[in-house]
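Before I ask anything, here is the structure I am working with.
All protein chains but one are shown at their positions in the complex.
A and B are the chain letters, set down in written order, and residue numbers restart from 1 in every chain.
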Amino acid sequence: MSDMITIAFYLFAGLSIISGIFMIFTKNILYAAFALMFCFLSLAGIYVLLGADFVAITQLLVYVGGVLVLLIFGVMLTVRVEGKSLQTGSHLKWGGALIGILWIGILVQLILQVDWTAVMTDQPIEASVNSIGKLLLSKYVIVFELAGLLLLIGLVGAAYIAGAKIRTK
Amino acid sequence: MEIQSNILDPIFSLSQDLNYFRPELVLLICLFVCFFADLLIKKNKGLWLSSLAISGVLAYLWFSYTQFIGLEEEVYFMSDLMRLERSIVFVKLIFGVTTLGAIILAIKTKWIQIPLSHTGEYYFMLIALLLGSVLLPMANNWLVFFLLMEFLSITGYIITSFNRDKSSYEGAIKYLLFGAAASAIMLYGISLIYGMTGSMSIGDLANGMELDSGLLSLGLLFVLLGIFFKIALFPMHVWLPSAYQGAPSSGIVLLSVAPKVAALLFLWHLTSIIELGKIGFDLLPMFQWQQMIGILAIITMLGANAAALWQTNVKRLLAWSSVGHGGFMLAGVLTLSAFGQSTLLFYASVYALMNMGAFLLVLLIKKRTQNEEDINAFRGLASLHPFLGVLVTLLMLSFIGLPPTGGFMAKFLLFSAIWDTYQQSGEPIYIWVFAAGLFSSVISLFYYMKIPYLMYFKPLNSKDPKLVSLKSLDYLMMFLIVVALMVLFFKANWLMNILNSLNFAL
Partner (left out) sequence: MIHGEVSEFGIILLFLIGGIFFVAFGLLTARLIRPKRPNIEKLTTYESGEDPLGTAWSQFNTRFYIIALVFILFEVELVFLFPWATVYADQELMELTGGKWGMIALVEMVAFVIILALGLVYLWVKGFLNWERPMPTGKQYYSPIPKIAYSKFIKRRK
């Protein structure tokens, strides 16, 4: 059983890395959006394997179902989309690559330094939707209500900005 | 299962905990009243909206004041998610007064293309920004902290793009892209900290110290970058000049004070935990936390003041000056003493006042130059309006930090706090911060004095239109601000006595 899980983990991790790399290197912005979708999907798989079922469902619902749709709408809304398919270029390739490699080096070095046995816990994983619900309504209630307010503010602001064109018509 | 501490206790103490949120609840009510007024009222909308917003903020100020009187020591509530101490309540008062100033300036903006006072969304965003910055210093949990940082960022983006013209969209998109990157970095840092300490509580950071891990330091560094973005300090300051140029002046009055000071107070809390816990910061062996902040403060002060020398747009100039003042306040965080915190809050109050005056000035010259805040609009103004000339000169003296103004006292007190800390610890970084602060004050003399210089010594350009009828209200507001600054010089101990009595938990 645990072998299966390990295999599934590497499958999802590999898929997310490959689709991430494809997203960065493709010139067509719509392909990049779809690559991002595969990246999100495989991340949802990893969340499932980690026992975070609620996060996995959120990832599917909000990111794959919502944010990505908004992103593709954003692409479709641009005036430049008519005619040729939308292309993106990259600048400062070598500098970016250098910083990226340096960064991976630092991270790997730091991750290897950590004494993971001291950090890990043996607590069993319980069904997370239930305990998230309980905590959200009791201890973290202020976070819960603030998140609602933040969403409202975001909506009002986005509608105000996006509505500039609509209103003046 | 920790059902008792996590679920039952929070439920039973909820009504008691809400008592600590009285000013914020008033603000929340005010927020929704403005929201509905915007939707329902058709006649006399501007008058209704502004009076509702002003009365809401006044009620908030009253409740903050009673909280200030009533509170004695640091309290933790909402099952340790939030904390409150008197310095935070004092800052609430500063923010409230600044918001009042911003609303009054928004009412005065009527003659410019978009009547801000008629857009309910504007009041909604201003009050939401106030609410976020009031709550941020109270955060004692990474989740609350991150949510409030997003709160401030999103309201900030929207306020910046409020003019809905080209320059405001340019500023807002720069702000947004930088902010998104900063949020992502900060969130990554928070996840690293959570992974290392296993707790979302900021106070539990000290538990990570025996781990002595580089990843924890990296997480802290990332969180620091996120905070620096909010305060607009080197190296996360790049968005600021464009954002200020595009944003409505009344919005910047609040935007440049409230999130900045709130983030600084949070940084103070974080730094004190790190220093108390003696958390090893061993990402780069040569740097300690204090030293790193000190070096960044030095770079910010010198760089920002040097960059301001070349600005010809008043708003951009003020933006760079705001970065510089952020650097000074960051130097105040370094002291970590009770006296240091009093001086920091003194500086913040003076800065809020000066900023209000400066942006009132921007609005006044805007009349003259058709919405371009070119510094040449000040040419020869003193011969037209001699009294305004005197007031502006005093205001600029305060910005530089020269007597007889509150700006001098603020810098004087801050420098003496840094000097005290140097005497106590003997760390060389403090003397460098001290020297950089003095030197950058000297640099700032050149660009702040440009404005009085243009007003007095350059001839009036005959092509320039006159300042259309300066109303007596403009004079009155400017006069009140300058008088308040003078009072803070001659009677600085009034404010200092209050600040010293704040009874810090250090």
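General remarks:
The rule we apply is simple: contacts are C-beta pairs under 8 Å (C-beta built on N, C-alpha and C of every residue); 3 or more make two chains touch, one makes a residue touch a chain.
Predicted model only: the values in this text are computed from it and were never measured.
The hidden chain makes contact, of the residues A:17, A:118 or A:155, with A:155.
For the chain left out of this panel, the touching residue among A:15, A:33 or A:67 is A:67. In the full complex, subunit B makes contact with the omitted chain through residues 3, 7-8, 11-12, 14, 32, 35, 39.
Within the entire complex, the positions of subunit A that touch the omitted partner chain are 1-2, 5, 8-9, 48-51, 53-54, 57-58, 61-62, 65-67, 69-70, 73-74, 76-79, 81-83, 85, 125, 129-130, 132-134, 136-138, 141, 144-145, 147-149, 151-152, 154-156, 158-159, 162-163, 165-167, 169.
What we mean here is this: only the chains that are shown with their structure count from here on.
Across the complex, subunit A meets subunit B through its residues 106, 109-111, 113-115, 118-119, 121, 134-135, 138-143, 146-147, 149-150, 153-154, 156-157, 160-161, 164.
Partner subunit A is touched in their complex by these residues of subunit B: 6-8, 10-11, 14, 28, 78-79, 81-82, 121, 124-125, 128, 135, 143-144, 147-148, 150-151, 154-155, 157-158, 161, 164, 195-196, 198, 211, 213-215, 218, 283.
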